[in-house]
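A single protein chain has been omitted from the complex, and every remaining protein chain is retained in its original position.
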Amino acid sequence: MALNPPLDQAVEIEVPAAGGGWTQAVREFCRARPLGAIGAGIIVVMLVVAVAAPLLAPYDPVVNDFASMLAAPSAAHWLGTDAFGRDVLSRLIYGSRTALLVGFGASVLGATLGAVLGVASAYFGGRVDLYLQRVMDVFLSFPLIILALALVAILGNSIPNLILAIMIPMIPRSALVIRSSALAIREMPYVDAARAAGFGHGRIILRHMLPNVMASYLIMLTAFLGQAILLESSLSFLGLGVQEPIAAWGLMLRGAAVEFAEAAPWMAVFPGLAISLSVFAFNLFGDSLRDALDPRLKTQ
Amino acid sequence: MHKYLLKRFLLMLPTLFGVALVTFLLIRVIPGDVVELRYSGDRGAVSQELLDRERARIGLDQPVWKQFVTWMGGVLRFDFGTSMWTGAPIWEEIKLRFALSFQLAIMATAVAVLLAIPLGVLAALKQDTWVDYSVRVFSIAGLSMPSFWLGIVLILLLLVVFKWLPPMVYTPFWTSPTQNLAQLIWPALAVGYRYSAIATRMTRSAMLEVLREDYIRTARAKGLMQKLILSRHALKNAMLPVLTVVALEFAFLIGGLVVTEQVFNLNGIGLLFVQAVAQRDYTLLQALIMLVAGAFIVVNFMMDIAYAWLDPRIRYR
Partner (left out) sequence: MRRPSLLSIALALTVLTAIAWPAAAQDKPRSGGELIFVVPSQPPSYDGHQEETFGLIHPLAPHYSTLLKVDPFDKTGTKPVGDLAESWTISKDGVTYTFKIRKGVKFHDGSDLTSKDIKATYDRIVNPPPDVKSLRKAAYAAVQSIDTPDSHTVVFKLKWPESSFLLNLASPWNFVYKADILAKDQKWYEKNVMGTGPFTFVEHVKGSHWVGKKNPHYWDKGKPYLDGYRAIFISSSSAQVAAVRGERAHIQFRGFTPADRESLVSALGPKITVQESAWDCALMVAMHHEKKPFDDKRVRRALSLALDRHAASKTISKIAIVRDVAGIQVPGTPWATPPDELEKLAGYGRDINKSRAEARRLLKEAGVPDGFAFTFKNRGIPQPYEPLGIWLIDQWRQIGLNVKQEVVEASAYHPMLKRGDFETAMDFQCGFIVEPDLDLGRFLSNSDANYGRHKDTVIDDLYVRQARATDPEERKKLLRQLEKRLLDDEVHVMYTLQWHRIIPHSSKVKGWTITPSHYLNNQLDTVWLAE
């Protein structure tokens, strides 16, 4: 229902953007959706920081320096140092790599696999749909964090496993939404026409149905990005995510940061802000994107 | 209607069975076992013979399919067995914790609704103005903060600023309402704020949609007071998707507050879950996941029924 916008209109928004020039579309988005633009701006900055981490970080994020442990923010260490004398700013900068890698990896894979299953489920209908839906229901009923926790415990905690653990709970959520969008398209005349013309299932799904659920897909993807970063930091905080001495924001909040929360608040405050700000940016952008792609919510 | 109801009800059963099966297999794949954990402690100096004997006593030496059949047999009679860690009946372990988690879920949902409805309506009425923007920033900010971080910051604030800490032990509401609320109001606020974001967004978009419908325009044209329009027409129609989101969140909150319960030391389902995972208490874990997933599935079912009841077209789809 609410998750099932009339997609032909949504596509219209996309197409001129692709044809009529990127710059104009971006300018239009910034004017109409200032919040979304702010979110996008933060995301771009994050991406730049992550890519240029070795150039930007003033210190090696791994090397211990017991001479300057728990140092307060100063000219030498802008955001202070942690319990091992490691520069908090440098670890934040390198931590953005972990966050983005896991965030993008898990949400792109999760949303895409979910989309494929959702479209297939809607397209084939009948038995396939029924069975797929039951399987999805089972995974939907598990709370997200619980499923991830079990998966990490089983697989062990490397970054690829972490991506997998965060991705799996996302698949049924994405599939559910994409399926309802796809159900509407399934009945469209051009899909019928394609079928009558004797095109194969694969071709119809790829060429005709997938492009038309693009809007729902993008909405899911941006929503997942924020969730994935948050989930990665939660798992790292619980000791189930990335491993020391690799820099990761959730890991920076584990142990000493909590113990020293009052005596050395910079250890807890800055990673917490980094997580919140990046998730905030993705959510803000996603929220505006949803408004933009859902024509019913357009300003008159 | 009856036919739809029955069909929907029957569809719930394979899902529940699937959850049971996945749960059962999943936790047995996780390395570590309850007997070893309990008896080898920090020294690891316990004989293999004792471990084997204890495993046999609680049935862990049986083939997995046999364990599953035995367990399902019990579940069908609503007998979830005894905890592998404490030896006490599962219901005894869950009872007290459920009371706390249930109350907290109600309180947090109340906070979320009290925030979401007025803010969502406000944002819709003032779409694309600074009011709309502030509401969205406020609600999205809540959703963006890691819950463990928010909890720790909140506790530290209470301790540093007010030199006061919420009670550490749960008192049932009817024993002492003040003690009870003094403990639960803080996590309820933290969680409620966090989960108000999605409901706020749903309220806002539902309101926007409704506000464009013709009869509202007509009503507006007739010059009725806006407040009246909102309560009589718009809000009523906007309620359904919002209600869905709120209900599903409520179902999730009963068992999903793993981190919050740890930070605030709440003796609830989430904390028990963490404990059961750490102790590899299979029987308790199975029951807990069935409870959490069951709550979700039942709420989902009830929402479907509500939709079908309000919108007859669904029944025939």
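As written, the chains take the letters A and B, and residue 1 is the first residue of each chain.
Heads up, the rule we're going with is that a contact is a pair of C-beta atoms (placed from the backbone, for glycine too) under 8 Å apart; a residue touches a chain by one contact, two chains touch by 3 or more.
Keep in mind the model is a prediction, meaning the values are calculated, not measured.
Determine which one of B:Val242, B:Leu272, B:Met290 or B:Met303 touches the chain that has been left out.
Checking the options B:Val242, B:Leu272, B:Met290 or B:Met303, the one contacting the hidden chain is B:Leu272.
With the full complex in mind, choose from A:Gly41, A:Pro73 or A:Gly239 the residue touching the hidden chain.
Counting the whole complex, the residue in contact with the absent chain is A:Gly239.
Out of B:Leu184, B:Ala199 or B:Val263, point to the residue that touches the absent chain in the complete complex.
Checking the options B:Leu184, B:Ala199 or B:Val263, the one contacting the hidden chain is B:Val263.
Applying the definition given at the start, please give the residues of subunit B touching the unseen chain.
Subunit B touches the chain not shown through residues 30-33, 36-48, 50, 53-54, 85-88, 92-93, 96-97, 152, 155, 159-160, 163-165, 167-170, 262-265, 267, 271-272, 274-275, 277-280.
Touching the missing chain, which residues of subunit A?
Within subunit A, the residues that touch the unshown chain are 62-64, 66, 69-70, 83-84, 152-153, 156-157, 239-240, 243-245, 254-256, 258-263.
Note that only the chains that are shown with their structure count from here on.
Can you check how far apart subunit A and subunit B are, centre to centre, with Cα atoms defining each centre and the answer in Å?
The computed centroid separation for subunit A versus subunit B comes out at 22 Å.
So in the complex, which bits of subunit B are touching subunit A?
11, 14-15, 18-19, 22, 26-27, 29-31, 127-128, 133, 136-137, 140-141, 143-149, 152-153, 156, 160, 201-202, 205-206, 208-209, 212, 241, 252, 255-256, 258-259, 273, 277, 289, 292-294, 296-297, 307
Give every residue of subunit A touching subunit B within the complex, in rising order.
Residue positions touching the partner: 1-2, 34-35, 134-135, 137-143, 145-146, 149-150, 153-154, 226, 230, 233-234, 237-238, 250, 253, 258, 261-262, 268, 272, 275-277, 279-280, 283-284, 287, 294, 296-297, 299-300.
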